[in-house]
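First up is the structure itself, then whatever we jot down about it.
Excluded from the complex is one protein chain; the other protein chains are retained at their positions.
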Amino acid sequence: MAKKERVLVLGNQACVEGAIYAGMRFYAGYPITPSTEVAEGCARELPKIGGRFIQMEDEIGSIAAVIGASVAGLKSMTATSGPGYSLMVENIGYAYMTETPCVIVNVQRGGPSTGLPTKVSQSDTMQAQWGPHGDYTAITVAPSTILETVTETIRAFNLAERFRTPVTVLLDEVMGHSRQIISLPEPGEIEIFNRVKPTVSPEEYLPFEITENYVTPMPAYGEGYRYVITGLTHDQKGFTTNKPEEIAPKLHKLRHKIIDYKDEITKLRAEMMDDAEIAFISYGSVSRAALQATDIARKVGVKVGCLQLQTIWPFPDKEIAEICGGCRKVIVGELNMGQIVNYVRSALPGDIEVVPLQRYDGEILTPMQLIEKLEEVL
Amino acid sequence: MATAVKEKQKSNVVLDYLRPGKAMPTVWCAGCGHGIVMNGIIRAIDKTGLSKDEIVMASGIGCSSRMPIYLDFNALHTTHGRSLAFATGVKFARPELKVMVVTGDGDALAIGGNHFIHACRRNIDITCILLNNYIYGMTGGQGSPTTPSQAFSTTTPYDNAEKHFEPTKLAIAAGASYVARTTVYHAPQMEKLILNGLLHRGFSLIEVISNCHTYFGRLNRQGDAVKMINDFKERSVPIARAKSMSAEELEGKIVTGLLHKKETTEFCDVYQSVVDRVQKGM
Partner (left out) sequence: MANKLLDKVEIPQDRYEMRFSGSGGQGMILATVMLAEAIGATDDRNVVQSQSYGPEARGGASKSDVVISANEIFYPKAMQLDFLLVMTQESMDKYYSDLKEGGILVVDTTLVTDIPTDNYYGLPFTRLAREEAGHIMVANVIALAAIAEITGIISKDALTAAVLKRAPKGTEEKNKKAIEIGFAEAAKLKKQKGS
């Protein structure tokens, strides 16, 4: 087999590569640091493959256009950073309610408000689950390397299509703005999931049917299935409803179509966890510092392991409990004031001590800071 | 006898386009002008020869925005003010579809003002029908960006201190290539203007002055639906005649007809030519 080409890829460009590999053919966005290279990459690449790029008037319009393109049949994406994500949450909520597949990339910077445009942060982790108002269950993936940014973006599209839901890819400034020599996946190497189309006649079709496995086929506009898509709570036909016996099943579906299939969604990377007495739990760019710290500490005989959450939402509590079951203590490293640490705490039995390690000064946690914390808890 | 059959066929045109299975009546009050507009839209669409599958009708939030739910097209009932941005995504993704937006004065011009001017600017091929009744109906009669100065609403209880937008002027200035205005009194003209808007390639705005007698009429002592619609008739001036009238003479008048039409390139077409050029490696 021919050796794969090695290319230097910027994190934000890796996201574009993954999206196009997954079949993304529509991008709408608004410039914002540190995500702008995603938009620039799409503006450059999409016309080459007959796709469409549009710079909208703001982030609200961007996610609206993305949802519009998705119901018209194209896999679609937008990318932004905290302030833009805040503007998008209204229509991300609409995507949850209307069960419209789409991918939203958040290259996180420091907040709140305008915050730190060029500095790293992971303080939008909770927002990825709880951004829009109302009840729903979010899917959020978080790569930690440039190659993973390609593969996790592909996975985000597969999950969005499989579960008919918006999926957030959480990157951060370090991820988006670092480059790495990688080999991109070859065509056919990674499986691509496309939304299920209806097989029944338009007369029989229920656009928001609650099926046993919660898979509801989705036609594109123009394919003969004329139905109502509305952000108002609706019945299985798509008609607005105020009936308690129709409202509860709809909301039940939005939650259970995700949590009942968590095994298909959850993904973690466990390194040196087999005999670990202490574990670093982290996600995104912090996992790279944690892996480095693990590697360094193992060399001097410390039984430490590293657990990276590639799926953050729905929170992989069961898997964390399984993998960390043999640990005395876990150190949860985050670039915020503690957004997943309490989820980890509630996932683990009381005899495993959960130690937070938080940095929120615009800089990434360093391997030495992780080792210092390790030393404290040894 | 022949006349009776013809009449029946005529009314069937409207019934043909109502969404099967959707329980009626509509949310609109008895006598609301919005039903007249829905009627006009259906008749115009029927004349285009387009199939129902080819039509996407998007809307936002408000009384007028309920319309797509009642009609048998691909319906996208979106969030408040955002329908033009959603519609932009649909049209740009599938330019072969005929995309329409039904919106109101609050939806299009207040919360959706930014999307409105940028849709005009792009000259994307969307037919936007703006039902202007000078007030927020669904939430119970609050002032909107078209509520005239000194008019009353529940949020301007001592009269309106603000000035109002003229949506057609805004659209023309922002770059829309087909801009027209009519009222619910002028049903045949409305049908013609909507039809020509649908046939126009580019962004078309058809503003239809509609009556909200429940709130605007009551709060401003303008009477019932019939009285308000009659008032539209009295105050209307065709554009041809308006051209020879002074600003003073036009005060309080509703200028109707095709106000602006410009032949210019359409956004999706231009983007497609960019795609073609890039793919040819030019």
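Letters A and B name the chains as they come in the text, with residue numbers starting at 1 for each one.
As a convention for this text, a contact is a pair of C-beta atoms (placed from the backbone, for glycine too) under 8 Å apart; a residue touches a chain by one contact, two chains touch by 3 or more.
Just so you know, these numbers come straight off a predicted model, no measurement behind them.
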{"item": "Among the chains presented, those that the missing one touches", "value": "A"}
{"item": "Given A:A128, A:L309 or A:I371, the one touching the chain that is not displayed", "value": "A:I371"}
{"item": "Chain not shown: contacting residue from A:V7, A:A248 or A:M337", "value": "A:V7"}
{"item": "Listed residues A:S86, A:Q180, A:T241 or A:Q358, member touching the removed chain", "value": "A:Q180"}
{"item": "Residue of A:V169, A:A297, A:I312 or A:V344 touching the missing chain in the full complex", "value": "A:A297"}
{"item": "Touch residues of chain A, complete complex, unshown partner", "value": "6-8, 33, 117-118, 146, 174, 177-181, 285, 288-289, 291-292, 295-297, 299-300, 302, 364, 366-368, 371-372, 374-375, 378"}
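Just so it is clear, only the chains that are shown with their structure count from here on.
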{"item": "Whole-Å gap separating chain A and chain B, where each centre is the average of the chain's CA atoms", "value": "39"}
{"item": "Chain A residues touching chain B - in the complex, by the definition given at the top", "value": "26, 28, 47-48, 50, 52, 54, 56-58, 60-62, 64-74, 76, 90-91, 94, 220-224, 226-232, 237, 239-240"}
{"item": "For the chain B and chain A complex, residues of the former touching the latter", "value": "19, 21-23, 52-54, 56, 58, 68-69, 72-79, 82, 85-94, 96-97, 114-115, 117-118, 271, 274-275, 278-279"}
